[in-house]
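The complex appears here without one of its protein chains, the remainder shown in place.
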Amino acid sequence: MISTKESYLDRLSKKRVNLYINGERIENFMEHPNIKPIIDSIGLTYELANKDEYKDLMVAHSQFIDEPINRFLHIYTEKDDLIKRLKLARLMSSKLSTCNYRCVGCDILNALYATTYDMDESLSTNYHERLKNYIKYVQSNDLSVSGALTDVKGDRSKKPHQQDDMYLKLVEKRDDGIVVRGAKICQSGALVVDETVVMPTIALKEEGRAYAVSFAIESGNENVIYVLQNNPYEAKKRETPDWESGNPYGDRGTFLVIFNDVFVPWDRVFMCEEYQFAGLLVSNFSNIHRYVGSGCKAGFVDAIVGASKLMAEYNGTEKASHVVDKIVDSIKGIEACYACGLAAGYESVQTKSGVWLPDTLYANISKVLGLPALNKAIVNLADIAGGICVTCPSKRDLENPEIGKYIEHYLGGKEGVPTESRLKLVKFVEYWVSGPHLGGAIHGGGSPVTPDIFIKRSVNVDEKKKLVKELLGL
Amino acid sequence: MISTKESYLDRLSKKRVNLYINGERIENFMEHPNIKPIIDSIGLTYELANKDEYKDLMVAHSQFIDEPINRFLHIYTEKDDLIKRLKLARLMSSKLSTCNYRCVGCDILNALYATTYDMDESLSTNYHERLKNYIKYVQSNDLSVSGALTDVKGDRSKKPHQQDDMYLKLVEKRDDGIVVRGAKICQSGALVVDETVVMPTIALKEEGRAYAVSFAIESGNENVIYVLQNNPYEAKKRETPDWESGNPYGDRGTFLVIFNDVFVPWDRVFMCEEYQFAGLLVSNFSNIHRYVGSGCKAGFVDAIVGASKLMAEYNGTEKASHVVDKIVDSIKGIEACYACGLAAGYESVQTKSGVWLPDTLYANISKVLGLPALNKAIVNLADIAGGICVTCPSKRDLENPEIGKYIEHYLGGKEGVPTESRLKLVKFVEYWVSGPHLGGAIHGGGSPVTPDIFIKRSVNVDEKKKLVKELLGL
Amino acid sequence: MISTKESYLDRLSKKRVNLYINGERIENFMEHPNIKPIIDSIGLTYELANKDEYKDLMVAHSQFIDEPINRFLHIYTEKDDLIKRLKLARLMSSKLSTCNYRCVGCDILNALYATTYDMDESLSTNYHERLKNYIKYVQSNDLSVSGALTDVKGDRSKKPHQQDDMYLKLVEKRDDGIVVRGAKICQSGALVVDETVVMPTIALKEEGRAYAVSFAIESGNENVIYVLQNNPYEAKKRETPDWESGNPYGDRGTFLVIFNDVFVPWDRVFMCEEYQFAGLLVSNFSNIHRYVGSGCKAGFVDAIVGASKLMAEYNGTEKASHVVDKIVDSIKGIEACYACGLAAGYESVQTKSGVWLPDTLYANISKVLGLPALNKAIVNLADIAGGICVTCPSKRDLENPEIGKYIEHYLGGKEGVPTESRLKLVKFVEYWVSGPHLGGAIHGGGSPVTPDIFIKRSVNVDEKKKLVKELLGL
Partner (left out) sequence: MISTKESYLDRLSKKRVNLYINGERIENFMEHPNIKPIIDSIGLTYELANKDEYKDLMVAHSQFIDEPINRFLHIYTEKDDLIKRLKLARLMSSKLSTCNYRCVGCDILNALYATTYDMDESLSTNYHERLKNYIKYVQSNDLSVSGALTDVKGDRSKKPHQQDDMYLKLVEKRDDGIVVRGAKICQSGALVVDETVVMPTIALKEEGRAYAVSFAIESGNENVIYVLQNNPYEAKKRETPDWESGNPYGDRGTFLVIFNDVFVPWDRVFMCEEYQFAGLLVSNFSNIHRYVGSGCKAGFVDAIVGASKLMAEYNGTEKASHVVDKIVDSIKGIEACYACGLAAGYESVQTKSGVWLPDTLYANISKVLGLPALNKAIVNLADIAGGICVTCPSKRDLENPEIGKYIEHYLGGKEGVPTESRLKLVKFVEYWVSGPHLGGAIHGGGSPVTPDIFIKRSVNVDEKKKLVKELLGL
């Protein structure tokens, strides 16, 4: 089913949630200046699905319920699904300049789809069917689904079982379901979606059996506590929830999500103690998510490049050769990253479950290229914008009756450009240069050290050695 | 004279200033959460000058008043002064992790010292003597001096005289002094110093005669309006002026400074229409400031590297080889930058005035290396810290009676590390990763395109051509 | 038709050619130590086409003569042809570690196929049909075809018509054909193929009408003079045409080809004064060739990575973490380049002629990434191999009765590795480190400045600007 932003808002408005922001319990969360932008971002995923020009990317046809569905709920059993998934990520990021909050959920569903199939085959469990039913449920109701992966980790030199209650774990197995405890951090959008699918964050051995749990909860579960991040943009949004804060859709909103002995009925459990498959699930997820990440970052840089050009026009520098070169430089960096994504998508492999997974090598290389590409694009943007990108007075200064005229005059750009327009753009630049997105690009899809491990694994160097032995007769 | 932070605060407390922050006129500025950190930063330049262990760098002996003075007021007529100046910059940045607000003033005084000498010699003016008297005045009273350079520029494709009242300019020449109008932007610390020395921002031709003005004002002049920048850290500081904001000394505080027909008596005027020397003054200043900038950034990275190591210890990852490698990587990047600074200092040249100026080539190369070095160090720090560096809940969440215990438990690191310590450090990391310093590193000391111009000018490529012709007999 | 290396050699042996090597006219060229490796390289393109395991890539089905043909003669009217073309390039380079000498010819045929179609449509000429006949001819006889593009250029600040006889040009138009004069340089394999297809090297305006010529000649035409390059590897091959020279297939052999008033009959002329289409032809060719170049370089790096691993094993360092990291680093660099190639192929567009052309943006970005990737892989290889990679004594030293035993002992590696094997590999490393391939990677497919121009053209920055305007309401 393709529903609307309104239905989504309606469902959301009925939730009673345990939400804390900067030390305060928040009751009426929907209009909170830190939460509303997240809701609007997710809202756009519903809105665009209803616009003809975006349907090709936004809407897929479900193989399970034989209906059009939002592509964020789709299982990629056609190769082309994977390519469209990538382009969807780019589209959303280019429109939002922030997270759409539905990627992780979508990617976990697909990773689970492939992994539960193999699990059932190997262990004679029946998770795959259960998962399919869950997928049908969210598709039929057009629910937004986020995903939860990253555990708080305490002492990183210790394994999950060597620490008490740090990684999320199974604390009780009951007839009707399971009880889990722990906390997930960096959870983009976690609160304001309909559903959250949870999975382990690392490969596990037998000793880690209790940590091998995957399941879905309705967001706003009474035993779950959500604590919003508090980087400087949250403070700014609370103070001036208008263009002063740079991006109407806000910075990426994440939560610390505390699972306080949460009960999950069996029909929502997709892994329970099958530690042998935690690694595969993580690896399937990582491949998909790094792959999708190249589209996400490309969409960001689309906006950054657009802002670079517009800023140059406002400043009267758009013809300077070093400005043109910097814009091309930003494009080169990110398109190389995105090309790796495309390559991973086109060179994908079909798993036994029918799901297509992107090529590991190229998906991981796209992650490697993504961080420097985004970083470079941000630096180029700041370079073109000038020092004002972090030193600009505020919207309220512009509106102040005593000094507004000075701001108006002195912070104007090229003739014909309204000073307000220029300052809105400056604040958008500030959002990129001193916002949390660089940090996000570093750790999103896994820390920088992880793709190297996957790359090492995915290339057969000995085969290349054979080439040389043959050539030289060794 | 070496005075104290108390005298400085005392002088400051007597100022009546036109200050606006986020649209509001501020009366009691000294305790304002956005202003106090700036005052504390400058205060430290007084405090350290009184501590024995820092005297070698903090204190110089004035050749004019034959007394010990704060090195930020010193004129470099000994070669070694220049080296100590660089090390002073590094020291201050490493202690503050933000601006000390006195570099630009010091660098302008030295640039003026060299330039007015040449000006007088060539044009039979007597600016040099006047400047010397001014220097004696600030030295004798141990005044803090900031410098003002960067004009708002409006349409960058137009020259100053092609736009109305954008670049700061002379509007009247009177018997007792001059009247100036315009605005300077990105003015670090401008309000809370004792004095500000002003100079042009670019080389000028005859048509730009009116823009060739340099002079000193007491900060807080009644015709001057100060408008504070408003990046997200200002908002955060206003909301939570404690460790939540990452750095007790705040982010770099800059102002838009509006000169609303300001009168300056002749004994404070150091250039007035001598457009022929604007270029030389800018170039002298740039060399010194880019040189000093390598020390500044090295001090920042000292703190970033320290934070990287401490974070790794808190997380239990300090022995992971990729963590060690990243720390070494940060060091390599910044020490290469700092080495260029040292080379510029040791290979300095003495001007006719007696002032030593750093070598142009190496000073400019240090600027070229500084941005990627700081950028890399920040990325490495964020990498080591983990995603929490932009997604951490707040101090107030930790203190909240309902959820504080969860934050305490789940956001702890290695055993024995208090969670509060870890979170303080996380907020310090956040300050670097999503704060305004990357933007500052891009434009501080001039936009990235400018050093290339100086480098091109300072190398004799034809001499190198001769080497090849000789070798090959061409 | 799929023929054999033997038929190719047979045809070659009948040619009478004007060939000069290091100042001497060469009569019996087929066994010349500088020419034989080129012949063997081309020979392998025939041999592999006859081996089952390579047929998928080596052999295509001609849409014109309805027969299996060598893929180097194929026109890409199916999208998948383009992908296989890329993989073919990688395969050949990985087997040869040098040029296969047939890429340019193949790429020009395809570029001409697309361009002559458009030309005919616009100018009512009939080049397309003529070209098709020519293609059928080379396909039916399984001829090897090289391509000639790069003119000697004299004074690069002048256009072709501003210099006398520098760029290749039409000097006479006759009833039966045309006469051309000029010289092409950097012509890989030119002499020892069956045919050479010639095209202009740059876009032209009306004044350059005479330079707008494209045609095919049989190699060894009596009015054509071939002068072999003479880089150090040619000297070494002449002295020691065995493993001492590193690669049995030699370094890339190119020729200066002088067209001394060469007559070409009309049925071999594919452009004659249609200057308006020179630019399109060059651009079509460049896209294809840069695209294919990513496969070529990936094949080279396959061998380089293989050599890195083998060398590490011979030296006993294969487990050192920095060695492993360097191998992964080489892989990351080149696979990013190759991924751009794949993306260009999968995102290709079909021209009116039916030929699929790779996406301009990604084809050009692959060229941008190719040079640093190859360079890095070479440096990593040399790093792993040790200083001996440029300081090794010779095969003959090893064979010398007096000192052979010392070489045998002292230049041995890990126990069990024959010293001769190690030295063969060292000489292969030397071939990469101090051979001409880095130079080739810089200029192959156009100088480094050219892809930037294509990238700039192929991205719609204003569309990205619109994204920001929409987002911010500007």
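The chains carry the letters A, B and C, assigned in the order they are written, with residues numbered from 1 in each.
As a working rule, a residue touches a chain if its C-beta (ideal position, glycine included) is under 8 Å from a C-beta of that chain, and two chains touch if they have at least 3 such contacts.
Bear in mind the structure is a predicted one, so any value in this text is a computation, not a measurement.
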item	value
Contacts of the hidden chain among displayed chains	B, C
Touch criterion as defined above, residue of C:T196, C:Q229, C:S286 or C:T351 at the omitted chain	C:Q229
Touching residues (missing chain, whole complex) on chain B	94-97, 243, 247-249, 302-303, 305-307, 309-310, 324-325, 327-328, 331-332, 335-336, 338-340, 342-344, 346-347, 361-362, 365-366, 368-369, 421, 424-425, 428, 452, 455-456, 459, 461-474
Missing-partner contacts on chain C, residue numbers	20, 22-25, 150, 152-158, 165-166, 183, 185-186, 225, 227-233, 235-236, 238-240, 244-245, 254, 256, 258, 260, 315-317, 319, 322, 371, 375, 378-379, 382-383, 386-397, 399-400, 402-403, 406-407, 409-415, 430, 433-436, 438-440, 442-444, 447-449
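Here is the rule we go by: only the chains that are shown with their structure count from here on.
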item	value
Chain closest to the middle, measuring from C-alpha centroids that were averaged per chain	A
Chain centre separation (chain A, chain B; CA means) in Å	37
Chain A and chain C: spacing of chain centres that average the CA atoms, whole Å	42
Where chain B touches two or more other chains, by residue	none
